[in-house]
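Omission of a single protein chain aside, the complex is shown with its protein chains in their original locations.
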Amino acid sequence: MKDVLRILLAPLLWLASFSATYGLHGIGCALGWPEIALWGASVFRVALLTAWLVAILIQVAILIVLHSDRFRAASAFTQWASLATAWVGLVAVLWTVYPVAVITACGGNG
Amino acid sequence: MTALRRHRKLSAIWSSEPGFRGWFSSVNHSDLGRMFLVTAFFFFLVGGVLAMLIRAQLATPHSAFADAGAFAQFFTMHGTIMMFLFAIPTFEGLAIYLLPKMLGTRDLAFPRLTAYGYWCYAFGGSMLLVALVFGIAPDGGWFMYPPLTGPLHSPGINTDFWLIGITFVEISAICAAVELCVSILKYRAPGMSLDKMPIFAWYALVTALMILTGFPPLILGSVLLELERAFGLPFFQADLGGDSLLWQHLFWLFGHPEVYIIFLPAAGVISTIIPVMARTTLLGYGWIVASAVALAFLSFGLWVHHMFTTGIPLMGLAFFSAASTLVAVPTGVQVFAWIGTLWKGRPEMHLPMLHIFGFFFTFVIGGLTGVMVAVVPFDWQAHDTAFITAHLHYVLFGGFVFPILAGIYYWLPLVSGRKRFFRLGEVAFALIFLGFHGTFLAMHWVGLMGQRRRIETYDAETGWGAINLISSISSFIMAIGLAMVLIDVLIHAFVAVRGGRNPWKAGTLEWASMSPPPAYNFASLPHVTSRDAFHGDPGLANRLAKGEGYLGDPQSARRETLTVDIATGDPDFMVIYPGNTRLPILMAAVTGLFFLSILIKLYWLTPLALAGVAALALVWVWRLGARTDAGPQDAGRGVTLALAGETEKSPGWWGSVFLLVANATFFGSLLFGYAFLWTVAPGWPPQDWLAPSLVELGIGGAAALTSALAMRLAIRGNRHRARPLPGLAFALTATLVTAVTFAMLLSRVPPPDGHAYAATLFVLGSYALCHALIAGLMLAFAIARARRGYTSPARQAEFHIVSLWTDYLAVIATLSLLAAHLPGFLA
Partner (left out) sequence: MLAGAAAILALVLGLLLAAFRRRGTASDEAAGVKVWIIGLGFVFSMSVLAALTVYGLFAGQRLMPGAGAGVEAGVGTRVGADVVSVSAEARQWSWRFAYDDRPDHITDDVLHIPAGRPVDVAITTTDVVHSFWVPRLAGKLDAIPGHVNTLRIEADTPGTYQGLTAEYNGPGYRAHVFTVEAHDAQSWDAFVAGDRQ
């Protein structure tokens, strides 16, 4: 089971951070965060960018941990597969959460 | 013992009852897999006839053949049948039939559960058929958006058939998924480590995990909508604090993964067939496994792309738009890996390969149009037009039907032991291929011209007539092709000449069984040393038949197999299966009674049926186990193994783990719904919150926690002193206290039909109460078992299973209490 979990861990965390960011974005819009200025941007932007950064750091941390000797998997295949899915997690966080950096806050046909 | 005597002896132990009576009592995976497949293709036929009716109606402008009401039933039932009663069960049937053979073992983890799942499917599907025959079929579209499907706008019984019938069928999907997870992880031939598993097993594992996490949101949605319809709990009514968007989220949280639940098994079939047809091995096995896992996860981050037009802010849409394009990457990796496999070997054009070619052509187009609609502005135009219908058929027909047809032609010789001799299959393929593209290319086209989906007719001035006619004629050509496949298969199954073993020279183990395979699959279990176990070792089949593998010495009348360590594939325990029984069909019938009582509003019957299910469940588990320690067993080849019932992590334990995964997803979806309504729904806050009570919170949480801890005490008491009873009794008391707390909570909830808040609390409280009662029942059962001598320090498996459920109770009880009291504290 540990071996299966090891393979699933990084994408699972991607899913969690992806949903959390989406939720945070919903709450931020509901509470009017885009209107509150902070550090040259808005609270909304800062909060979401922070969430993105945290998500990226988590994925990087997983990659580093999986590479370290202490947490190496027993079989070469599991080790390889978990590294592969860890990269999936990292790329997915970069790719799917990047709108927080470029898209207008809370606008849209809504 | 000669091979023939061994065959006779094993057959006597494993065979189902002869004749049609065997259908009702069989628990054999080959029987049930075939029954699943035949039933699923029967539904394919029904869904196909409905499709023909739709196309007949749309062939010409102002056709008067079906009115709007009938047409709505046609498209709703067509979509519903294809998705729930054809595609998913076909996967289940295929996996149930093939996996034990591919994995080199004798059956799945829980044979009786296989049968129960089948009967739930058959009965649930029949409910929908009845609705169709009587013209009271669901008519709100296959995604059933409320409020259209709510009590106010669809007062008839039509919608209830959908909600109840589909939930019933989903029980079978969950059963199959639990079973496949445990079977793939534990029930393999010794030596088959994870990296030596046939690729189809990986795909099936990923698919099964997706079913466990993808279906619960829909089950929750169906339960909530049925509660709204039957008892007026306003989850989806905006004026009472509900929100119809909640349904859309829950539905598509299921609905998008569903598409991949359908595609992944087909990809598994493709990955199995292509290397064989190209006389080589699969290119990038590890990459493909990683892609399948990636695909599974990414597909859970796409659901909002079905809701691009609901007014979600652009940034929200952007997340899902980006995720929707990213999901194409692992898909692309697989497609190119398959083509690379063909380049690596020397491909031959047999009939299965033709269908795989059909897959490539169709699926790639479907993928490309899919990427187009992932682009938000494009979707704002294309959404709800025939373009979308065309796109989804390219994906579903291309990504599922073509591969499955390939699979049918590939495995038919195994199932029947015969050779194909007519060339019917090639002609059929040509008709299907041309007919399909004629039908749906045309629909892309009228879609872009503005024809909406789900309209029952159109004006001649639109100029869509000719295109629709082309589409309809093509669809009849396709139907003729599909009918020819059916005839071909029937000829094959009953009259064709006998063929030899392994006609394709494949390397996977199913071909090392006989064709057709005997009930026990293998006279002895192989020791696997490579991924294509059968390739480098053509003598394997004979050696297995001679009993040179594991468990080759059927001493007693027991159905035996063994389990392995998940990662390494070293044998760890021996398993004794239950024999033929009618318990599964009986239990499915009583389960059906439960659903029926809700459907026709015979509410006095509902608790009786539930009690019946519980009673049968107790009989079900009571029949297992023994009253003496069996000790180590000889498994052949110098290996001795303990019985699974004498371990901590028995198959039942693993099954519970996966069932709880699904259960936790259900609970998580409920919490999501609660948070969603609270933050998004109009009409909040409610008039008053539940009065928070630290006492209730404290007692309930402490009691649930205590029951989990006491269960651990029971396990220790059993292990060291053979005295589990004090711990069990303690745990039972704590569980009952938990139940009482939740009963009190429920009595304090404001009227649940007044506001969605109260309705949600009501469901939350009932869920926890229900789990406290289940845990209580299990503890009472464990006490009875211990007193009757069914447990011992060695025979401890049952305690560990109960412990899982008390742990789960502790978690959900605490979370439910917190969620119920939190708003009150905040206010």
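Order of writing sets the labels: A and B. Residues in every chain begin at 1.
Just so it is clear, a residue touches a chain if its C-beta (ideal position, glycine included) is under 8 Å from a C-beta of that chain, and two chains touch if they have at least 3 such contacts.
Predicted, not measured: the structure shown is a model, and the values here were computed from it.
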Residue of B:Pro377, B:Gly500 or B:Gly539 in touch with the missing chain, whole complex considered: B:Pro377
Touching the absent chain when the full complex is considered, from B:Phe44, B:Tyr187, B:Trp287 or B:Phe433: B:Trp287
Residue touching the undisplayed chain, where the options are B:Glu92, B:Asp243 or B:Asp532: B:Asp243
Which residue of B:Ile365, B:Val528 or B:Met587 touches the chain not shown here: B:Ile365
Where the unshown chain meets subunit A, residue by residue: 34-37, 41-42, 44-45, 95, 99, 102-110
Residues of subunit B (touch criterion as defined above) contacting the omitted chain: 67-69, 72, 140-141, 145-148, 152-153, 237-239, 243-245, 278, 280-281, 283-284, 287, 309-311, 313-314, 317-318, 321-322, 325-326, 328-329, 332-337, 339-347, 349, 357, 360-361, 364-365, 368-369, 371-372, 374-381, 383-385, 450, 452-458, 681-683
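Simple rule for what comes next: only the chains that are shown with their structure count from here on.
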Whole-Å separation of chain centres (CA-atom averages), subunit A against subunit B: 29
Complex contact set, residues of subunit A against subunit B: 1-4, 7-8, 11-12, 14-15, 18-19, 21-23, 25-27, 29-30, 74-78, 80-81, 84-85, 88, 91-92, 95-100, 103-110
Touching residues on subunit B, where the partner in the complex is subunit A: 185, 193-195, 286-287, 289-290, 293-294, 296-298, 300-301, 304, 309, 311-319, 322-323, 326, 330, 380, 566-568, 657, 675, 679-680
